[in-house]
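Here's a structure for you.
Here the complex is missing one protein chain, while the rest keep their positions.
Here the chain labels run A, B and C in written order, and each chain numbers its own residues starting at 1.
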Amino acid sequence: MLLKRTIPVAIAFVVGLWFAIQYYVPTSFSERSLTWASNWAKILLGFAYILGLYSLVHVHWQKIRRGQPGYGYSLLVYVGLVGTLVLGLSGEVQTLVDIATGKAHHFADFQAYSTHDKPIPNFSSGFDWVYNYVFYPASATMFSILAFFIASAAYRTFRARTIEAAFLLIAAIIVMFGRVPIAAAVHRAIPDVADWIMANPNMAVKRAILIGISLGTIATSLRIIFGIERAYLGGD
Amino acid sequence: MRWLLQIDRRYIYIVVAVAIISAHLLRDKVHFPIYASKPVRGVHDAIEKLGRGDVVLASLDFDPASAPELDPMARAVLRHCFSKGLRVIGMTHWPSGIGLAEQIITETVREFDDVVVAYRIFERRKEARAEIERLRSLEGVTLGAEVARWPAATVNAGRARIDGGAKPELTWSLGLREAVATIGTGAPKLAKLGKRRWAVLVQIARKPTLTYGEDYCFLGQRAGAGILIITMGQSLYAAFPVDNAGNSTRAMPMLQDVRSLSDIDYLICLASGNTGETWVAYGSERYHFPMGIGCTAVIAPDLYPFYQAGQITGIIGGIKGAWEYEALIGIPGSATEAVPAQTAAHLLVIVLVLLCNVGYFLAGRGRAVAS
Amino acid sequence: MDRARATCWRVVAGALALWCGAVAAAQDAAVPSTPTAEPARAAVPVPERVWIEDTPNDDGRKLTVRWLGADGEDADGVEVYVELATKPDGPWLPAAGPLPARGAWFRDLRSEYGPFTPSGTEAGHAVVVEPLSLDPIAPHRLLELAMMPPGDPRRVLGEREVEAILGKGALAKVREIIAAHGVKERAGIAGHVEGRILEEVSYFVLERPWYARLVLRAPGRARRIVAAEAPLAPQQNLFNLRKLNNFVFMVLLSAVVLIMIRRARRNPDLYLRRIPGLDAVDEALGRATEMGKPVLFVHGLNPMDSPSTIAAVNILGEVAKKVARYDSQLLVTCADPIVLAVSQETVKEAYTHAGRPDAYRADDVFLAASEQFAYVAAVDGIMMRKKPAANFYVGYFYAESLLLAETGAASGAIQIAATDSFTQLPFFVTTCDYTLMGEELYAASAYLSRDPLLLGSLKGQDWGKAVIIVVLLLGTILASFDIGWFDALVQTY
Partner (left out) sequence: MDTQAQGDTTTTRGDRIFYVVLTLLFVGLSAWSLSGETGHRFTAPDGTVSWLPVGRGPAWETLGVLVAAGLTLALYSFLYKDNPFFKAAEHIYVGVGLGYSLVIAWFQYIKAELYFPLVKYWVRDGVQGQPDYLLIVPLVLGLFLLARFIRPLQWLSRWSFAFIIGFGSGVAIPNIIHANVLQQMQSSMAAIEFGNVWLAANALCALLGVVSVLVYFYFSVEHKGAIGVVSKIGIWFLMISFGASFGYTVMGRMALFVGRVQWLIEEWLRIPLSS
């Protein structure tokens, strides 16, 4: 109980309280503690990726092992994953091999995986190839599907069912039209009206939402720090 | 009219695709009036005010996914900076943006040398070679004086810089694509200046104009967002002991007098997430430097409060902002090319929304709701 | 050859040092540090008082040099230079300037002094100086100098200068610090080790009292040098007074929230307005059970230390309890490995709490992908293939919001979103059946669990909003009548 509950709650309390107060303390120790903790969080994230790797590999392994329909696709996950890892870490492996064969100095400084004089990917750095020809186009394509979704979402949902929906609809049309170059040609005031909506009602709402969010954040953080909310700790 | 409401969304997808692709193919046929909005001018004017050698930190915080919106913007801003002789420090907060940011910076820098490529291509053509020879024979006039006589518009478009009378130093912010476009039919107003510009292209084709570590550098990426910014405020060398290529930042000539964020003259953050706000809260608020934000259209409304409060000098919002910026610096780029398709898409969505409301009211509101 | 070059260097350096020394000596002899006027030319005005004070709100790296007077009409065109030294008789290092003698310098110090910036005529002039940025003794210069090979003539020259400023053996001390960090040569010294060394060297430089003086100059007029009253060592301050209003706000709000939580413990019956999105949770889960289809819980992209994600995990706990009771399947997708681990723990606990530990399967809480759009592709795929009956989007979302919600809508699921991501709210509002906006995300776990302690904190939040509304209205009214002090309460620095 002590190890499983009390100590974690105590850690959250001490760490949380200190970093809430640290903001107001300008000494160099305080600033350094912030740098430490944020570095530590990064390192923890690095370790956690092993958990993530396990999760993804395991889920797909289950599919393959059970021969579920479509398990072939799961094999493709492995292809992408292993391929990228091999290309990305080949330099590291090379270093290890060099150390083993006595060619390299022990733990030679790492080479960044890309350098500024290599703007165009070449095959000597296959990681760049994966980035440029797989990762980049796939990301851009998934993102650009939004162009279709936003049109269909607008078509399906922008209906003046209620007065609120009408407000939403009208504001959207005005701003959309205001952002088109020909709007200014139709009437000079249209872009201005669009800007006015962005700068006044929209900004006011944003402010109010931000203020509300901060109150919510502070209350949630306090509940965490004082151990009132501890869903994250799990059971036992 | 019921069918209008229950239309398969795939038909909408087809209409969108057809509209955008055809507008894009026909983009040379349409020209739009330029109306540079105040927030975009805010960024442009702030950079315009800087003097030669001032330091601009460009935080390119986006990944390939949002590149279509931010890439033209980044190039336009970088072209503006380099053509004004500003020193540019590049960095990114996004691990997935390292390759992209580096590529944009290097390619923009190369543009200043890319005339070499243009030169070679043109030299292969018979008539081009003749033209080059003719222009070379004109070399009696020193280039500095020649350029000084150019009308302001040309200088604005080409950003020729002359240092002292004796040793003209020029940079040209046109890449291969743009050079070819302007020398050919390109922007109609600039076309007649083609020959002179070509002469300058030939002149400066011989040496690289920007040097890594002196005129620009790319620090790469470090995690930490706000914390990283605070560290940079305390010491740039501590935050980035080495740049992306592993060079020591402390040894870099251009960083000798840039020790922390307090030493930079302007920050331009091109963000597809909320790094712009992080820069305001942890950077400019603490270390007091002017900054501007370029962002995807979706983030822009978020930033108006900061603009209103004077915390940032301006906002470049989305592809339209990039287009306005390209217009302001007089170098058309890919944002200018994208505008017709944008317009078509906007009008299409407006028509779709109107259509669905027509259908909604004609079908009878009550029944439509029930369905 | 090398020896010849070194000799050359030494000669040049020696000559330079001699010349510099001579010039400095001549200058100091001409104008002693007490203010005296040269009879021949009209002299610049002299400040009444010059003193050093510790710059507040900092980590002990800055000093403020202040002075009164010397800003009348006769100060037109006079330039002020501030110089620092470690000994009363120099050598003096230029630290700031030229500054115009006329005009109130203090107003530019607001960023350092914050709300407690002295104002009015008694404030005089002030300028912040940083001993660590002074040229020959800046820590990175010291490091460079200390690590030069012994034969390098530049080092000999630099060493003399540095020892004149920081005292005998200063460079040896720097070398000691470097050696203590296990560094032997300049080449290949890693950034993080260098950072630690620099920090220690900084303390070594700063640990002494600093003397300051003002040099006032104007073309055609005699120069004046005025020394500051007493030397001072910069201090680390324990509290950043610039953040006082922030601190007060935090303390008050925390107090209100904690008091409300205490009160809720005694009186658990609190009124809570309906939040339709949360009332719909049961409906959605019921439908999923009826149809025998899973419930999909989609985390946002932010990492575990983001408040939105913390709130999302709290909501996940409540949703998982309900799912366990309804006996349907819960799928949780994550994009961050720590969120994944925490979610697994949370769901496991919720199932145990609901008496169904057997129903928990670790594989149902999984990392769908680790990159934004790969996550979208994976989650979209899951939505189209498993056709979950209910989708929950909880946490901080970016551009993926519409890609997820629109696919979810196409797959026919009931969709409930909860996010504090202002930019993505419009997309959730238009494509989801229910959307919890902003603060409602943080209220959700309290609403769902009906735990009096959590409800109490909602009450505290409401008090906070009431106070903010009153302050806003009051502030606008007062500002409209040109009453500025109230505005200053929320001023940030």
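Going forward, a contact is a pair of C-beta atoms (placed from the backbone, for glycine too) under 8 Å apart; a residue touches a chain by one contact, two chains touch by 3 or more.
Remember, predicted model here, so these are calculated numbers, not experimental data.
J.: Which chains here touch the chain that is missing from view?
T.: It touches the following shown chains in the full complex: A, B, C.
J.: Out of C:46, C:99 or C:374, which touches the unshown chain?
T.: C:374
J.: Pick from C:181, C:265 or C:450: which residue touches the chain that isn't shown?
T.: C:181
J.: Can you list, in ascending order, the chain C residues touching the missing chain?
T.: 181-185, 188-190, 192-193, 196, 243, 245-247, 249-250, 270-273, 275, 294, 304-307, 310, 329, 338, 341-342, 345, 363, 367-371, 373-375, 377-378, 380-381, 384-387, 423, 425-427, 429-430, 437-440, 443, 458-459, 461-462, 465, 468-469, 471-473, 475-476, 479-480, 482, 486-487, 490-492
J.: Considering the whole complex rather than only what is displayed, give the residues of chain B touching the chain that is not shown.
T.: Listed in rising order, the touching residues are 10, 13, 16-17, 20-21, 24-25, 28, 65-69, 71, 95-96, 121, 124-125, 127, 177, 180-181, 183-186, 191, 194, 221-223, 226, 277, 280-281, 285, 296-298, 300-301, 305, 308-309, 311, 317-320, 334, 337-338, 341-342, 345-346, 349.
FYI, only the chains that are shown with their structure count from here on.
J.: So what's the Cα centroid distance for chain A and chain B, whole Å?
T.: So the centre of chain A lies 24 Å away from the centre of chain B.
J.: Can you list the residues of chain A that touch 2 or more other chains?
T.: As it turns out, chain A has residues touching two or more other chains at 31, 109, 135, 139, 142-143, 150, 152, 154, 156, 158, 206.
J.: On chain B, where are the residues touching two or more other chains?
T.: Within chain B, the residues that touch at least two other chains are 9, 63, 65-66, 96, 301-302.
J.: Could you list, by residue number, the parts of chain A that touch chain B in their complex?
T.: 31, 34-35, 38-39, 42, 109, 111-112, 114-117, 119, 128, 131-132, 135-137, 139-140, 142-144, 147-148, 150-152, 154-156, 158-161, 169, 172-173, 176-177, 179-182, 184-185, 191, 195, 198-199, 202-203, 206-207
J.: Taking the complex as given, what residues does chain A use to touch chain C?
T.: That would be residues 20, 23-28, 30-31, 41, 44-45, 48-53, 55-56, 58-59, 62, 109, 135, 138-139, 142-143, 145-146, 149-150, 152-154, 156-158, 168, 206, 209-213, 215-224, 226, 228-229, 231-235 of chain A.
J.: Mind listing the chain C positions that touch chain A in their complex?
T.: 57-60, 188, 190, 199, 236-240, 243, 246-247, 250, 253-254, 257-258, 261, 303, 305, 307, 310-311, 313-314, 316-318, 336-338, 340-342, 345-346, 348-350, 352-353, 363, 366-367, 369-374, 376-377, 399, 402-403, 406-407, 409, 420, 422, 425, 427, 429-431, 437-439, 441-443, 445, 453-454, 457-458, 460-461, 464-465, 468
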